[in-house]
Structures are given as C-alpha cells and as structure tokens.
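Only a single protein chain was left out; the remaining protein chains are all shown in position.
Then we have subunit A:
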Amino acid sequence: MTDDRAVEDLLRTLAPQVLGLLVRRHGQFDRCEDAVQEALLAAATQWPGQGVPDNPRAWLLTVATRRLTDEWRSERARRDREVAVALREPAYAGVAPAADAEPTVTDADDTLTLLFLCCHPALAPSAQVALTLRAVGGLNTAQIARAHLVPEATMSQRIRRAKQRIEAAGARFGMPAPGEREERLRTVLRVLYLIFNEGYTASSGPDLHRVELTGEAIRLARVLHGLLPGDGEVAGLLALMLLTDAHRAARVGPDGELVPLAEQDRTRWDRTDIAAGIALITEALTWSPPGPYQLQAAIAAVHAEAPTAAATDWPQIAALYRLLARIAPNPMVTLNQAVAVAMVDGPRAGLALLAPLDTDERTAGHHRLAAVRAHLLELAGEIGAARDAYLAAARGTTSLPEQRYLELRAARLAAQR
C-alpha cells in the first residue's frame, strides 16, 4: 500500500506537466484537459493499491493519450467511414519521458503557460479560479464544487464554459505576448490570492471532505515562486499567505467564533510559517521594488514579530500603509491604514481618515467601513455610536462568523452602558 496522501501530492504535481505536454503535442486544450482528468482519476484509483509505477509521468501520459486517441478514433469513424486512418498511438510507458522529444521546453515552462492560460482575461474571476484549480492544481470537479459549495454539475458546466471561452478567444498554448505578460502575471497572482481567501474560512466543524483551498493556494504560490524566483511580487504573495495562514489555529475560538488579531493567543501561531514568511519578504525587499503584495506581507511580518498585541510596532505599520496607499490607492487600504493611524495618533486621527470613504462608492455603506468605524469609536469612548456602527456592520456582512463577531461586540458595549 502506498500512502494516499503521497500519491495525491505526486498526481497534483504531475498534472500540469502532463497536460502541458499533451497540449503542445495535440493542441485542443479542452479535450486534453479532460483526458488528463481521466488519467488522474485512473491513477488515484489504482496507485494506492497497486503501487506507483516506475515512471508515473509516462504512465499518466500514456493513459491520457489513449483517451484522446479513443475519442478521435470514434469521431473519425463517425465522420468518414470509407477512409481507414491508422492512428498513431505512441507508447510512452516504460520508455524515457516524452519530454525528451521536445528538449527545449521544460515542465516548468508548461506549468507557467498553463497558469497564464487559465487566467485568461476572457474569463470571469470565478471561472479563472475553477479552471486553475483543475488544470494546474489537478483537483477534480467534485472537489472544486465541494470547496465552493455548489453542485458538481454547476462546477462542471462552469469549467466547460471556461474552456470554450478560451478557445473562442483564440488563445494559444504559449506565453502571452511580452507586452501582456506582466499584466497576466498580476491576474495570476490575484487568482491565487482569491483562492487563498476563499479558503480562509473561520467556520467551526471543518468538513473533512472539503478541499483546503488555502493550502492549495499556498502550494500553487510556492510552485509559481519556484518558476519565477526573480519576481518580488510572487515572493510577496507567498509570504503574505504564509504569514496570514500562520494564524489558523488562533483565529477561531473554542465555540467557532472569530478571534480578532489583537486578542489571539500568539503562542498558537505557526512559527515555522512565520519564519518562512519573514525570510521570504525580507529577502525580496532587498532587491525588488516594493509592490502591493510585498508591502502587505511586510505589514503581516511586523504583526508577526510582536510578542504581544500591545508591543506591535504601529508607527512602522502606519508607514507601510502610507506607502501602500501611495503605490496602490484603494479604499480598502485606507480602512486598514486608519486603524494603524489610530493606534499611533489616536482614534480621532483614524476616524478622520475614514470620512472620505463615506462618499466613495466602493466603500459607502460597506460593512467593513462600519466595522472599522465602530472599532475606532469604541477606542474613542463613544460607546453609543460604536454600538450603532457595530450593528450596522453586522447587518451589512454576508459572512456568518463576521456577523456573530460584530453582534457580540455590540452586545458587550450595550452591557457597559
């Protein structure tokens, strides 16, 4: 018996490599992707019991290629019965990996190309996420559907539609044009961060069958960092994910309630992740111009270095937010900046920063704005107004744990009055 977990890890690493090879050889991303999924399924069924073959990649390639040729054969038979066409069926098993046939292209190139393809601008974010998880992450449709709490048929259709869109957009299996590459890489980072945040769940009673999207996002970010070690933002995103995920054990209380950063038991933070995250971001900032992910990671690193919430270096955090607001202006950044400024210059200064957000259509009426305002009003001792703001935030959120948390804060203030 081979360890199931090891088999799964191996399959997920090989998935984009096999798919890349297949698409380069045959074109037809859509069909190749389906064929690889079938090969992965066959492997997941057989390998744990029968053992992993000597050349697992060649095995997957053979099975996937057979699926493709079977399909073509039946199609062709249907289309023109008169002409007998002998289809070449390459036998890869047991021989050298087929990548040798195309020595100039590496598996790393293929994985990166696939990531770029799955994050094609013709796709909506939800489609980019689904396709990335399947084609690059090697997850099956059922796993992706469960992680998003939608029926498998819905997810299957979403993935099919995404692949059709990519083909309709005339996308080829290759790197985007040099002028588009940078923009596409930003999209890839956004998609990975989206996957991370989707999985960043604070609910209690973990569903054992629910795929860990957070872990998958970190795995993919790690792969990307391995492919592009010279990109500071890729390093920044990976660091940010590690530093955020390090709070996992501390951010939910015994009854499944959200525990805010300031009240978390810091002895429960994952020190290995923190050390890795800090090392990554510190190193990246020595040679890379600071981008948004790097700055957010740097902020997370400052929090991580504080032994207690009271010992937090708020002036440093406020300065980093100022920089972030300058290079990537965004009202959500201003919200966080206001908290840092309040910790340095007092709650009034923080509240003053919030005022313009009331007229910004991206934040006006947003529950996050109300929640931050509530917190700052509480610090300012304006208990009644703070309570109203907490309740407004609780009504505005669509997250159950957040709603519970905000209602609890409001209730505590009511008891104080």
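Everything that follows uses one rule, which is that contacts are C-beta pairs under 8 Å (C-beta built on N, C-alpha and C of every residue); 3 or more make two chains touch, one makes a residue touch a chain; residues count from 1.
Note that in this section contacts and distances are computed from a predicted model.
Can you work out the missing subunit's protein name as recorded in UniProt? Choose among "Putative Zn-dependent peptidase", "NADH-quinone oxidoreductase subunit J", "YCII-related domain-containing protein" or "PotD/PotF family extracellular solute-binding protein".
Its UniProt record gives the name "YCII-related domain-containing protein".
Touch as defined at the start, partner being the missing chain; which of A:Ala35, A:Val63, A:Leu117 or A:Met155 qualifies?
Among A:Ala35, A:Val63, A:Leu117 or A:Met155, only A:Met155 touches the chain that is not shown.
From the listed residues A:Glu71, A:Asp109, A:Glu198 or A:Asp313, report the one that touches the chain absent from this view.
Here the residue in touch with the unshown chain is A:Glu198.
Any idea which of A:Arg134, A:Arg184, A:His225 or A:His247 touches the chain not displayed?
Residue touching the chain left out of view: A:His247.
Please output the residues of subunit A touching the missing chain, sorted low to high.
Touch set of subunit A with respect to the missing chain: 124-127, 130, 148-151, 153-161, 197-203, 247, 251, 258, 260-261, 371, 375, 397-403, 405-406.
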